[in-house]
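Before anything else, here's the structure in question.
Left out: one protein chain. Kept in place: all the others.
Chain nomenclature is as follows: A and B, assigned in order of appearance, with residue numbering initiated at 1 for each chain independently.
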Amino acid sequence: MAQIEVDNPVEETWQGTVEDLKGLVSPRALTGETMLLNMGPQHPSTHGVLRLLLELDGETVVNCIPDVGFLHTGIEKNMEAKTYIKALVMTDRMDYLNPMGNNLAYCLAIEKLGEIDVPERAMIARVMLAELTRINSHLVWLGTHSLDLGGMAVMLYAFREREAILDIFELVSGQRMMTSYFRPGGLWRDLPDEFVPTLQAFLNDFPNKLRDYETLLTNNPLWIDRTQGIGVLSPQDAIAMGCSGPTMRGSGVNFDMRKAQPYSCYEEFDFDVPTGEHGDVYDRFLVRVREMYESVRIINQALKRLPKGPFISNNRKYVPPPRAELGTSMEAVIHHFKLWTEGFKLPEGEVYAAVESPRGELGCYLSSDGGTHPHRVHFRTPSFILISALSKLAKGYMLADLVAIIGSTDIVLGDCDR
Amino acid sequence: MQTATPPVLKDPVVQIRGAFPDAVQDVIEFRGETTVVVDPAHIVEICRFCRDTEGLEFNLFSDMTCVDYYPNDPRFALCYHLYAMFDNRRLRLKVYLAGDEPHIESVTSVYPAVNWQEREAFDLMGIMFDGHPDMRRILMPRDWVGHPLRKDYPLGYETVQFTFNYDEIQRQKPMAQQ
Partner (left out) sequence: MGIVSSKLGNMGVVTTSLETMVNFGRTGAMWPMLFGLACCAIEMISAESPHYDMSRFGMELMRASPRQSDLMIVAGRVSRKMAPVLRQLYDQMPNPKWVLAMGDCASCSGVFNNYAVVQGVDEIVPVNVYVAGCPPRPEQLIHGIMTLHEKVRGEHMSDWASPRD
């Protein structure tokens, strides 16, 4: 294990020489013709702890080598040591801007493997909260992206809007961000009565505000100058490099997991999937802003369809019984006891469940050996793939454009490093 | 890319079995997913076949996962999740690797998206990919010893400090002074 010496801190930083990078940088770096610059893990524009080793020819980026792992938390290994429910808490903290989406991917995998039915009220509530999380994530993206490119006002507006959504999350689950609200079989607890009016008030207000913020950016000549023609990704490259989500849709490829392989009754909702044309930063910006309007549309439809009924499955092998039942039924006590002491067991096998996170395809591969702990959990996280595509996206553009490109891919380092 | 008439869909299992009869070891249908267990020596050809054959066209590479089945033998397994965008189908190719330091050929020539996934498999599980353009550790520090996600690697947790063992842990815990 790498020891941390407190006495000589400087010695612990990267000790490599240029020769180590022989295959990765061009030969001009070895002779000193181009400059190697470290855009280190602590940097205001990298949206987290991402280290980029840039080879610069003046201001132009010749090569860009990302170095990730500064936020590696060992979540996958830690989940193997906990029961399925306890491991759910850790999934929130992977992609911290999309906590409910991570929960959803994990719960869908468990439900697929255990063949647990989910009642309709829970499915529609999941759709609503997942779309709220998508709006949440896109607002943070909008704020930080525009902050990077110099427009500080939009950041303050976006975070103000976010407070309304976080209030709704707190109403529903008690926590602002890491809610762990989705459980295998449905939801943790029923939606409170104030949920529908609060959400309706937010939805009535939000699209108008979003239109106001668009007037600051969408037709702004400064914004257009800084984002059009930058970081162009062709559709063939997007598919070959495995990009998904708004990054791929900005290049014109119409692919959305919610339409292609619908989960949690997304097939019953009517919404469009916005796509771009040129595959540059501006198109990705437009795609994400339009996605926010579409999310509002989905939530409005879901609110009309929200039925009354159970919020979690009745399958007592996986779902604990309500407390009232414990006083009257012996089986309920036994189920409660088994679930709380050792947790539920899933049948042996492996599944892969994918959802559409605000960044792309978030997949959960779950392999079970019949025990109470997951044998192997792997998350296919979109940011991991997007950062690997960054080296291709950034070639040939200037250093200032690199900031715009990183912002447009909307990477979250917790998602990348897990 | 988009043709006027939709391409004729073919069953991937039948196609792969037909083209590589001795490489397919097993086919599993579980919870609506198809898993084809293949021989590791043919993985690159099978991936290329899946991507390029008309009617299969698995062009989007979703995920590559490595699993450790310690103490069973073969110990490691690699799962390649492929997705055909225009046909909307998924396929899992599974490969079992024996031994503690397994080698397998890299699939980056067929699917560039697998580049970092293979680096992660090397870093966390110790599987070597021959022919990979950049085989380095990705998530752990450069000088880390061991492969953390293996089953025989300890979790590395710290004993929780309760009142009964407070002093004992306080003595051992490294605290920065200045």
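Following the convention adopted for this analysis, contacts are C-beta pairs under 8 Å (C-beta built on N, C-alpha and C of every residue); 3 or more make two chains touch, one makes a residue touch a chain.
Just so you know, these numbers come straight off a predicted model, no measurement behind them.
Peer 1: Considering all chains of the complex, which shown ones does the missing chain contact?
Peer 2: Computed over the complete complex, the missing chain touches A, B.
Peer 1: Pick from A:Pro27, A:Pro44, A:Pro197 or A:Gly327: which residue touches the chain that isn't shown?
Peer 2: A:Pro44
Peer 1: Return the single residue from A:Val25, A:Ile124, A:Val140 or A:Met248 that touches the missing chain.
Peer 2: Of the listed residues, the one touching the omitted chain is A:Val140.
Peer 1: Among A:Val25, A:Leu53, A:Leu97 or A:Val319, which residue is in touch with the absent chain?
Peer 2: Only one listed residue reaches the unshown chain, and that is A:Leu97.
Peer 1: For chain A, which positions touch the chain that isn't shown here?
Peer 2: On the chain A side, contact with the omitted chain comes from 1-2, 4, 6, 9-10, 12-13, 40-44, 48-49, 69-75, 77-78, 89-90, 93, 96-97, 140, 155-156, 159-160, 162-163, 166, 176-178, 413-414, 417.
Peer 1: Residues of chain B in contact with the chain that isn't shown?
Peer 2: Per the touch rule, chain B residues meeting the hidden chain are 139-141, 148, 153-158, 160, 173-178.
Criterion: only the chains that are shown with their structure count from here on.
Peer 1: Roughly how many whole angstrom separate the Cα centroids of chain A and chain B?
Peer 2: 21
Peer 1: For the complex, give me every residue of chain B touching chain A.
Peer 2: Its residues touching chain A are 1, 30-33, 35, 59-63, 65, 67-68, 79, 81, 85, 88, 90, 92, 111-117, 120, 133-134, 137-145, 148-149, 153, 155-156, 176-177.
Peer 1: Using the touch definition from the top, list the residues of chain A that touch chain B in their complex.
Peer 2: These residues of chain A touch chain B: 1-2, 6, 14, 16, 23-24, 68-69, 72, 74, 76-78, 81, 112-113, 115, 235, 239-242, 244, 253, 255, 260-261, 349-352, 354, 361, 363, 365, 367, 375-376, 378, 380, 384-385, 387-388, 417.
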